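A single protein chain has been removed from this complex, and every other one stays in its place.
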Amino acid sequence: MLKQTGRLALAAAVGLGLAAGAGAAKAQTPKSGGILNFVVGSKIPSFDGHQETTFGMIHPIRPFYSLLIRVNPANPSDPTDFECDLCEGDVPEATDGGTKYTFKIRKGVKFHDGTPLTSADIKATMDKIVFPPEGVPSARKAFFRAVESITTPDDHTVVFKLKFPTAAFIPALATPFNFVYSKKDLDEHGMEWHKANVNGTGPFKFVQHQPGAFVEGVKYQDYHLEGRPYLDGFKAIAAPKMAVRLQAIRGDRAAIEFRGFPPKARDDLVKALGDKITVQESDWNCVLLATPNQQRKPFDDARVRQALTLGIDRWGGSKYLSQIAIVKTVGGVIFPNHPLAATKEELVKLKGYGEDIEASRAEAKKLLADAGHSGLKVDFSNRGVDQPYKVVGTWLVDQWRKIGVDTQQRVQPSGPFYDTLRKKKDFDVSIDFNCQSVINPIADMTKFLGSAGNNYAGFEDPELEAIYAKIEKENDPKALRNLVRDYETRSLSDEASGIVTLWWYKINPHRSYVKGWKIAPSHYLAQHLDQVWLDK
Amino acid sequence: MSKYILKRVLLMIPTLIGAGILVFFLMRLIPGDVCELRFAGTGLYVDQEQIDICRKDLGIDRPMFVQFADFMFGFFTFDFGKSMWTGKPILEEIGLRFQLSLQVAIMATIVATVIAIPLGAISAIKQDTWLDYAVRAFSIAGIAIPSFWLGIMIILGLLIITQEMTGIPWMPPIEYRPIWVDPVHNISQLIWPAVATGYRYSAVATRMTRSALLEVLREDYIRTARAKGLVEKIVINRHALKNSMLPVVTIIGIEFAFLMGGLVVTEQVFNLNGLGKLFVESVTNHDYAMTQALVMLVVLIFVITNFFIDLAYAWLDPRIRYS
Partner (left out) sequence: MTTVSESAVEAQVEDLEDKTPFWQKAKTMARKQPVGVAGLAVVILMIFAAIFAPWLTPYHPEYNDFANMLTPPGADYILGTDQFGRDIFTRILYGARTALFVGFAAATVGAVFGLVLGVASAYFGGMFDLIFQRIMDVFMAFPLIILALAVVATLGTGTQNVIIAITIPFIPQCARVVRSNALAIREIPYVDAARALGFGHMRIIMRHMAPNVMAPFLILFTAFVGQAILLEASLSYLGMGVQEPTPAWGLMLQGGAEEYAESAPWVAIWPGVAISLAVFGFNLFGDSVRDTLDPRLRSR
């Protein structure tokens, strides 16, 4: 039922007339050999996937590890297409009224140090993530709130017992951060060992990490998937500046970058290199928000918030901003193109989504005047990262100027920015975002609830909470869809407690000789590289 | 002399402690910390409990005073501890970058010296002629042009020119290999930042050569030498230039010390994994331990360079020694 996204993403790639990449890969037989150089725009805090949250760690480290289940790398845009990685056969269905999952573990898998993999390793790994011992951080512990116990009836079986049935369990399990570690390492070296050491069952073996420079991996001969990986090795080169990453692909110092480039950069590359460059594009499971702080006056007044959202020309922004920033799609609270997402007809009914921007601006000015805040001054907190935060921020300043709002943009490096957002809360409006790996709309949309831990708007809206409570329990697709519309209207339009700017749009121009890598709707997904090969 | 040396060495200590106090408190004034930042990667909500665990782990939950004493004691016993961001020993992390920064600094010094001394000399000898004006304009331009912008223009120029000429765009390598491993790769990466910073550096040195030489040329003994009918070339080479080198060497020394930690912006442009980049990263990551160690290193290099410069002057001018 959810295959639609996949088709659309593929259509986007083909529609560009640059089908030499992903689409054509099927026709060709993969070649083995070669080293893949790619650039990474962020830093590696540590190698421990269980406690890190950044793609700066995923891109270079993920190829060293396997997961229990993973998103199908041949069809990564489909939010329900999971396949077994370390388990056998298909991803199991729940039994016992949706509270029990039994996984059969693949036999003959060995860690890079030669230790054979058993169910005990899976249990030790999941215990570390789900029930971390006192003093051990686990970034995604909350994903597994439903898990009651993890047991191993035999060496090749793992059983997850849930407290209540939830569709969120399988996507959570496929989260690319859940690296499977060896129980032996955890027992012998402790829970911190994986921060600086690598021993997995993934397609590549760790060679070296030069902090700030690169991570090097070499083909693991005993990898559990037959004939994989195709590459002899890879080098993940750190390049924090986007201009350098772009130049690196241009000068063939690197073949690909996995996060994403703005469209203008794509155009420059294609213009310079022609068919030596292949472009893949996809909607991105990241949404950029402008969060009004309801603890501050006059942002506790719904009219003022509505005026702010009305002042944003989303359709125009989509058209123009998408040429210079990594945002594009106009959307509501749900990942665009997902069956639960609003159609354009539904969107235009929301405040700020109308196609006549002049009418919206007039309404915004009137609302501000009614609230007694014409000539409103806004202290707008933004994050010191160009793409997409500062680019969109600069655009917002200009948008709001057009309804007579005087916006002062306050840009801070990530650390102080988060401090302002979460602790000090001394902002009028702040940039905020929700960026998840595996698409899981029901879980992702909690971001808009006043009670959510990652909502910084400072409000209580019992009505919105009530709608969400119904959404959680609803099983009928049609009724669910209607409830989601109610939730969206309440959050984005009636209360305007959340202001969605635009959804991100992922564009990956890469050297055409890179084959087998398919764009996913998240830069965290399908980065194990065993499917990638070089056509040189 | 030994008394003077001892005095100068003792005077370094308060500077180092002062720098330690300053960096320690400055870093802690910046809102947020390494733990919050680490968990914030995806905008995900993380339990306060998890952040507290991380803080305890890194020891940043202890009272300020204890942390400071720990840091200072570590510094004077050469135990810098581990990076709060990567968990690797700080000396190892710095060592890795030191190589690269040192090589760029040396290469830039060579570029600068080769340009500066002849140009500065010509400028002084031909004072107030069009040649002097041209050299001065060239050297002031070196100070005026931001090195990072020059760097951007160099990379852009390389990409465009190579594509025009060969059809295949070429850019300098973006990952460092030591010179003894792959000299061609190494030089083709580092020569560009060396030129970009070396130009600015040469500008400073050219100006110093010019003014030092001008001063010396007015000294009596030069006049005597000239009066004796010595050939101008010999006067300049044998007497004047040699005697005017001290301030030039001084400025080269100061600039060298500055380059070791000051390539912050240029390293960004060329994607060099040097000390400057480590600096920016450790500050933005709130890696207190690493930033403190780096500041102390840069201050130490600065203080030692100054010490040697003072020593050289004291050795040449006895009046300083006894004052």
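Labels A and B are assigned to the chains in the order they are written; within every chain, residues are numbered from 1.
Simple rule for what comes next: a residue touches a chain if its C-beta (ideal position, glycine included) is under 8 Å from a C-beta of that chain, and two chains touch if they have at least 3 such contacts.
All values derive from a computational prediction rather than experimental measurement.
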Self-check item: Contact partner of the left-out chain, one of A:Lys43, A:Lys184 or A:Lys390
Solution: A:Lys390
Quiz item: Who touches the missing chain here, B:Trp149, B:Tyr221 or B:Trp315?
Solution: B:Trp149
Self-check item: Full-complex contact with the absent chain, from A:Gly41, A:Pro176 or A:Pro416
Solution: A:Pro416
Quiz prompt | For chain B, residues in touch with the removed chain | solution = 11, 14-15, 18-19, 22-23, 26-27, 29-31, 127-128, 133, 136-137, 140-141, 143-146, 148-149, 152-153, 156, 159-160, 204, 207-208, 211-212, 214-215, 218, 247, 251, 254, 258, 261-262, 264-265, 268, 276, 279-280, 283-284, 291, 295, 298-299, 302-303
Practice problem: By the contact definition given up top, give the residues of chain A that touch the hidden chain. | Solution: 241-243, 246, 250, 262, 264-265, 267-268, 271-272, 316, 319-321, 323-324, 384, 386, 390-391, 393-395, 397-398, 401, 409-413, 415-416
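Basically, only the chains that are shown with their structure count from here on.
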Exercise. Calculate how many whole Å lie between the centre of chain A and the centre of chain B, each centre taken as the average of the chain's C-alpha atoms.
Key: 40
Quiz prompt | Parts of chain A lying in touch with chain B, wherever the complex brings them together | solution = 39, 43-46, 51-56, 135-142, 192, 195-196, 210-214, 235, 237-241, 243-244, 247-248, 250-254, 272-273, 413-416, 418-420, 422-424, 432-437, 452-454
Quiz item: Once bound in the complex, which stretches of chain B touch chain A?
Solution: 30-33, 36-47, 50, 53-54, 56-57, 83, 85-88, 93, 96-97, 152, 155, 159, 163, 168-171, 173-176, 268-271, 273, 277-278, 281, 284-286
